[in-house]
Structures are given as structure tokens and as C-alpha cells.
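For reference, the structure I am asking about is given below.
All protein chains but one are shown in place.
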Amino acid sequence: MPKDGGIGASTKRREDIRFLTGNGNYTDDINLRGQAYVHFLRSDVAHGRLNKVDTSAAEAMPGVLRIFTGADFENVGGLPCGWQVTDRFGEVMQEPGHPVLARGKVRHVGDPIAAVVAETYAQARDAAEAIVLDIEELPAVVDMKKALEEDAPLVHDDLKSNLCYDWGFVEENKAAVNEAFEKAAHVTTLELINNRLVANPMEPRVAVGDFNRSTGDHTLYTTSQNPHVIRLLMGAFVLGIPEHKLRVVAPDVGGGFGSKIFHYAEEAFCTFAAKALNRPVKWTCSRSEAFMTDAHGRDHVTKIELALDAENNFTAIRTDTYANMGAYLSTFAPSVPTWLHGTLMAGNYRTPLIYVNVKAVFTNTVPVDAYRGAGRPEATFQLERVIDKAARELGVDPIALRRQNFITEFPYATPVAVEYDTGDYHATMDKLEEIADFKGFEARRKASAAKGKLRGLGINCYIEACGIAPSNLVGQLGARAGLYESATVRVNATGGLVVMTGSHSHGQGHETSFAQVVAEMIGIDANMIEIVHGDTANTPMGMGTYGSRSIAVGGSAMVRATEKIINKAKKIAAHLMEASEVDIELKDGRFSVAGTDKSVAWGDVTLAAYVPHNYPLADIEPGLEETAFYDPSNFTYPSGAYACEVELDPDTGKVTIERFSAADDFGNIINPMIVSGQVHGGIGQGIGQALLESCVYDENGQLQTGSYMDYAMPRADDVPFYQVDHSCQTPCTHNPLGVKGCGEAGAIGSPPAVVNAVIDALQRSGRNITHIDMPLSPSRVWQAMQG
Amino acid sequence: MYAFDIERPATIADAIAALGTEEAQALGGGQTLIPTLKQRLASPAKLVCLSAIKEMQGICTADDGALCIGGGTTHAAVAAGAGAYPALAALAAHIGDPAVRNRGTIGGSLANNDPSACYPAAVLGSGATVITSNRSIAADDYFQGMFTTALEDGEIITEVRFPVPEKASYQKFEQPASRFALVGVFVAKYAGSVRVAVTGASEEGVFRWAEAEAALSGNFAPEALEGLSLSGDGMISDLHGSGAYRAHLVGVMARRAVAAAH
Partner (left out) sequence: MPEVKMTVNGKPASGQIEGRTLLVEFLRETLGLTGTHVGCDTSQCGACVVHVDGKAVKSCTMFAAEAEGAEIKTIEGMAEPDGTLHPIQQAFQDHHGLQCGFCTPGMVMSASALLAENPTPTEAEVRDYLEGNLCRCTGYHNIVKAILAASGQDVSRIAAE
């Protein structure tokens, strides 16, 4: 049994108390003295030439302080893209500008045209209606394939086409892959759409800009997963504010799921306007506004082919994907369909030859970027769907076909450029068979049939690459940032300590689980440890939280910094006990001299560090504070096997999830309760993608799903209790905690299980339906059943 | 929202007086109107809030056995208090969510006549009478197409009188996002007649399905509806379902309602 508060314990979350009592401090809870409010006037057409923006009447409206338009931002930079992809011909991607406020053209519904700052939010909104716009509407491009046609309207007039890049991976393998398909005994082909989603953290985005004219200091409070990244991008590329004069604070943040990674125009605007007006400026996004401004996710159109030999071994995979970028390149958009997608195409299988082609396309829609899983759900979905289809075509058991092709020896270098360090895919599948009760399925199917319902069972595996990422590697791949993480451990004189981490918690429970790690290492009570995050003023430069990286990368940095603390503390302890440093042992918060009964407490050493009366001042400095930056040497590779059982009402097409089971391998686990919670949440979102959610534009680029009235969010009665297990643990070999990360697994692993289950139910009822595109809404399922 | 004044009269008479001024609008529970105001799709100069009018709240039984529900009665109150008409209580218990049911009112829902709302199906399916501040309107005359009713400006629904059927049931198939009725069918069997009202499906709003009523009048059983079908023409078609799908669902929900009627 792990000690409460140590590694492996399901310690209750300390952050819960403030959230449960209404004492959280979210960005919208921050109100600064003298604060003004901004409302953005946004384009209601998808594509248009902005001939004139007449603000004169609006400026005379009550309470209006100033109205800003694109012209006010001519001397500042645009919103930068943080990743440059090189295409299969060796050319860099087409990279359009992204102004803070639209200039010349509007390119999607929601593109900001003017910003009205007023004494109250209502006054700002009232005045915005008095702005007179002259917009010449242009034909919109929405469909990606049409956007690439010769005569398609250009989203950006200064680009030669709407193609951002045409990426091939691994280009050198293309011929060999094609040859393998020619020799294949069987080829299974599947065309599918990975539906466009909206992340929808329950807290909408908020930004409050502040400026101190007497010091020249800027502060931005924002709903971000990575305040240092915002400081770097906004300071260096948009507004030209040096980092020492710019503080970015991301306080309590109400969920992110990727959508709060990116630097958004409203953050730059509030920072800029606060200086221009010498007043704090606040923007609170409404949910309706969020639908047309938060970066969307997914939106891939894919054809995947799987080649098998006569013994049903996978011999090659070939994929052809169109990936929607939207109207502008969001911060990490280019990386999602490429390096976060193509590299995962081997999945859990020994497929020797793989070729992935991705065409990234500009359209008159909201920018698309990372959403929980980011590229990996898209890879997993197509792979696990095509394998299921192949099993059906070949008349073999889908589990047996997967098992036959599992990678079993590690480390394993895939043909798509990554090396899996550890894993045991048979073990997670064994565990899944146990917890999902496959043996009982037939009886449950009969019970469903007795009620006139169809029942189906779907399974799939997944692999993901987390812990992004080795900086030197991602640099070669086009990242314009390093992807290390940082931690400073500051020990106080009386023995308590503060960990200042560059990771950011917006629901993941870092304040609890990070403290558990340090408590375990030193052997002190976790309550003596405070975790500080989210403020560039008091945390070391860090890259933030996304890609299931916090414990694997941020946790490793914290371990390294704590190791430095322990090493120094041992020197002090050795001095206090007049012993040799090499003989000092730390256990349960006490330093002892090996082989003797001499010991000093943790608190004696920390006190000595700050009251260095009896101290080796000639050898070491007073104080006990250390910083570490950790740059991982590889990604981590969580994996697992998921099963879903559905019931389908053939009269209405409605699918209900009856059982959902997940067997994951996350390596070592810090807090099992938190890990399970992460998996539950991911599964909930995955079920949402599979059955409910879809962001839809009409052919004119009007958003059809602009609120919860039309965008179907999963509710409590859409999902069952989930059976999750993470007892299969193959520790990561290259980070100090042996951890892999668990934040995205549920969202990656669950959509194919759901769809496989629905197809299974339909097939068992004698209907030859091989695929239905997500979401499998009642109307779509019913339509498919009509033949 | 645009700016407006708000009044909170305590009597029907005061409410009517308040509604007599220009650009005044009645506010029932606000569960539809307030989101509409937030989108700036309405701009009343004055809202006359009906929630403080006690004489418009509550449930009672009239001498002829009809169940009388005050126009300002919340869905939650109907769910809890309309035990004499179980199908109606059940319908009210599944409108929106619990918090919405604690504010939304029957009068507000009927005045709005959303084509996907539940109450219009109950009122039309029961042949109920809508009592307003100045007259009585038969259900068959009240509903005049989506978001359109027989109500005049300044007229408010003070009560709805439901003849209680021998048996009845409302079956709703929910739109996955809004949870409004994608299709809802209310079936009520009275001595000598059957009424079938359909909400959510038609571009014309709630309607009676005459063929089903005729078939069920002879034989009140799900089998009586076999072979009957509606055309998808004129049915709402949107991203949640085609007209053909809605037409199909009307049949499914109607059969289920007959089977469940009690």
C-alpha cells in the first residue's frame, strides 16, 4: 500500500475545496479597478471584402471609450504560427498572415472586424451595432476538395492556392508501399470523415489586459493552458513587448482540452488596448462567440487502405487525408495532421510499410487546431476501423486479427519514425477481455433482442505518443519552440517547500499529484508542499500543459530539481553530523549516517540552509532552492484496449452505450483516482464525438451548430458508468518516474470502439452496412438502415 | 440584451394594463424569451413579468371534470400536481431540465408555440381550451403555425382547461442537442373519439394526424396504425433529421404512445 500522499495513493484533491465552495479564482472572477469592457464586432459572412468600417456614429454612443479597427494594428505583428511543416517536395508550407483585427478581408464567420471598448459591456455591445460595415460578400470555400479546385476562390489573395501543404510521410517509402499493395493477398479500403468538433471547455475564454504607465509593465490575465507560451508569442511576435515587461497569468482555468493552448487575437487586443487607454480592458467570451472563435478540432477526410498477406499479416498501410486548417493557421495547427498523426499510423501493429499523405487546406471556417488527442484520435480511428472492416471481409475474429499483428518486442522502431520504448498489447487485451466480460455478451445480446433491440460489441486498441517532446527532434520537424518543461523547488527555512512549475493545471489535479511525487522523494507530508503554477511572474519558463505531457515532462523536471535539493541537503546534513556526504541517507524525512544511529531531521537541515551558523559556507551557498529544465529524450507511448457495447433501436436509429471498458497501460501511476478521472473524461468526449458532436457549416460558410441548441454535448444520461483499469503497467524507460501520461487516452481510444460496436450490431442483424460517419446520430443510423 | 424596463404586477388586471403600453411584452418563465433577448432577437421597451400573479398559478378540477391549470403554473408544478391527468403530468416532467421546469410556465410555452415544444401537443391532443385575459379559444383554433397563435397583442393566457381522457400518452423523441422534441406525439382516447397531435415534425407547427385518429377510433391499439404513414413533404428538415425521418418517427412514436397509454 502506498503511503497516503505518496506515489501510488489515491490522495483526495486539495484544489477541490476552493472549487466546491465557490472560491475558485477563474479569469472572469478577476475585476480590476477602472476596468473597461470590450465587445468585438465580428463578421457574419464567411468571406468578404471589407470595403469600409464606419465607426463615427458608434463612437458617439454612451460610454464608448474608443473603437479599434484593423488599421490600429498596422504597426504590430500578426498572430504567429508555431510550427512550420515542409511538404513532400521540400517546400515550406504556405503561411498566411493573421491580423489581430481583420484588414482588407474577412475570412470566416466570427472574424473580428472592430473592437468597441466602453464603460460597460452592454454599452460596448450597443455601440457595436451602430458601426456601419460595407462588406462585399465573396463566394466562400467550405468543402476541402472544392477548395483545391483550380478556380476555387482564394481564402488568402496573396497565396497561390488554398493548399497549405501536401505532406508525404515517409516519402521515400512511397514506392515500396505501392509495391506491397500490388502484391497483397487482400486489400481493405475505407473512406471516412473524422468529424469537426468544438472543444467546449465549460469555462469560455476570458482576457483581462492591464498596464501600469508608471512602470511600463503589462499584465494579461487569460484562460490559457500555457501562460509562458502566450507571453513569448504575444510579446515577441505580436506586440513587441519584452518578456520582462510582460506578465501573463492563467489562474484557475475551467478546462482546456487543447483549445486554450493557442494564442488568440482577443489576448493581444486586451493587452494592447489596456496600454492605449491606460485602463484595464476585459473581454468575456459568450458561448455563442466561443463556437465561432475557439479553434475547432479534427475535421479530416480520409481514405485508408490496409494490405494483408495470405496469412492475414498486415503488410502495408496507405492513407490519403485532407485536413482542414480553417481560414488562418492557429498556433500549432500544421503539426496536428502531420507529426501528431502520421507518426501514429503504425498503431499497435507490425506493419512494415506505411505511407501517409496529408493535404492541409484553407477554408472559410474557424481555424482548426489541437483538440484532446490532436492527430492521434484521427490516426487511431481510421486504423482501428479499417482493421475491423478487414476482419469482417476476411471472416476472422477482430481480436485475433489484432493479436496476430501486435508488436511484441520492445524497443520497436516503426516505419513512421518513432521508437516505442515499452508496451504489452496482449496484456491490455487480456485485461480488457476480463473486465468487459466478453463471455457474457451473447446472453446480453439475446436479452436486447427480446426487447426488439440490436446489440453490438466493438473493440479496438490504441497507441499514442505523449510527453511532447524532445526539443532537438521537434525542431527538425518544424516546431518553432522547445518542448522541455521546468520546475523550481524552493525550500523554506522551516522545511515546507514550494514547487513552481511550468506545467499548468486546468482540471488535471497537479496541485495534488505533483505534491505526492515530492513528498515521496523527501519522505515528508504532502501538506508541506505547495504547487504553484500559472503565473509567469513566479514560475520558471515552461511550455505548459497539453499532449498528456505534464507528469512525464513537467513531473520529470520537478524530480530533477528535487534531486538537486536532496543532494545539497545531504551536503548540509553531512556537515551537521560531521560525516561524509556519501554516507548520508534520506528516509522518511530524516537524514542519517549509514551504519550509525546519527540522524538529523529534514527541518534541521532546511533551517541550517537559511540560518547558516554551522554550515559549510566555504563549499556551498546558503539557501535551498533549485531549478531544473527537463527535455525528454523520446515521446512516451501509452497504449490500451477498449470495448464498447451498444444497443440500437432499429425503429428510430438511436444508439445507447450499455457498457464501456478500458484497459490502459500508462506505465507507473502517481494518483490512480486522478488517472481514472482523466480516462473517464476522455471516454465521455470520445463517446461525444462518436454519437453526438459535430460542428457543421453550410455551403456558404454559415455555422449551423452555433450553440448547445444544435451542437450536441454529451450529458449524464448519454453515458454509462465506465469500467476502467490501468493495472497493466510497462514503465516508461526514459523518464525518472516511469510515467507515460493519461490525459488523452480516453478520447483517442473510444470513438472506434463505439463505431465498431454499432457496425457490429447492424451486421449481426443481417444488414451489410460497413461504415457510418460520425456522429452516429439516430437520423444517420436510421438513414443507413434504409439502404 | 437591449435595455428595457421590467414590471412585476400582482394581478391579471395590472398585467393587462401594463401590457397596454407600446412595445411591452409579457414575460412568463422566461426560459425561451430570455435566451432570445440575449441574442438581441427581440427588443421590447418593457417586460411585464407574470410570475408574481398568484391568481394565474395552480391546478384545480372544474365541475365538468376538466383539469384547469393556471397560465402561470410552472412545468414542475404541473408534473407534481396534475395527477388527475397522468399523461399530462408525465409530459410536463420531461420538458427541458429540472431548473427550466422550475421557471417555465404552461402559458409561456403556449404563447410562444415553438414548433418543437411539448405542451402544444398536449393541448391540441386533448382538445383543451385556452382561456385568455379576454376570451376562450379552442385548441383547434389556437395554433396557427410555428410561433404563431390566435393571441392578440396584450392578451395573456390565464388558464388552460384539459378534458381528462380515458387514457393518453405522450411519446417524445428528443433532438440530441437541444433535447426539444425532434418528434413528439400525444395520443388521447376519449369516449367516442381519439385525438392524435404531433409536435416537432411539421413546418406548420403542431398538427393533428387525422388518419391516425380515424384508425384508432375504431381500434385503439398500435396495430391499427400499421400501414399508415405520413409524407416527408412539409416536415422540418435540418441537420438533426430529414423530413422523411421525422415522418417515420411520427409513426413510431404514435404506435408507442398508443401502447403506453393508460
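Read from first to last, the chains carry the letters A and B; within each, the first residue is number 1.
By our rule, a contact is a pair of C-beta atoms (placed from the backbone, for glycine too) under 8 Å apart; a residue touches a chain by one contact, two chains touch by 3 or more.
As the structure is a computational prediction, the values presented were derived from the model and not from experiment.
The chain not shown here makes contact, within the complete complex, with A, B. Considering A:Leu20, A:Val132 or A:Ala449, the position touching the chain not shown turns out to be A:Leu20 (whole complex).
Residue-wise, the contact with the chain that is not shown comes from A:Ser286, picked out of A:Asn212, A:Ser286 or A:Asn614.
On the side of subunit A, the interface with the absent chain consists of residues 10, 12-13, 15-24, 26, 28-29, 31, 122, 200-204, 252-255, 257, 286-288, 506-509, 672-677, 680-685, 687, 707-709, 713-717, 719, 721-724, 746, using the contact rule stated above. Residue positions on subunit B in contact with the hidden chain: 1-6, 8, 27, 30-31, 34-35, 37-39, 46-47, 49, 51, 76, 96-100, 102-103, 178-179, in rising order.
Throughout what follows, only the chains that are shown with their structure count from here on.
Separating the CA-averaged centres of subunit A and subunit B is a span of 43 Å.
If you check the complex, the residues on subunit B that touch subunit A are 1-3, 38-40, 173, 176-178, 182, 239-242, 245, 248-249, 252. Residues of subunit A touching subunit B in their complex: 122, 125-126, 129, 286, 288, 651-652, 654, 691-692, 694, 696, 704-705, 708-713, 777-779, 782-783.
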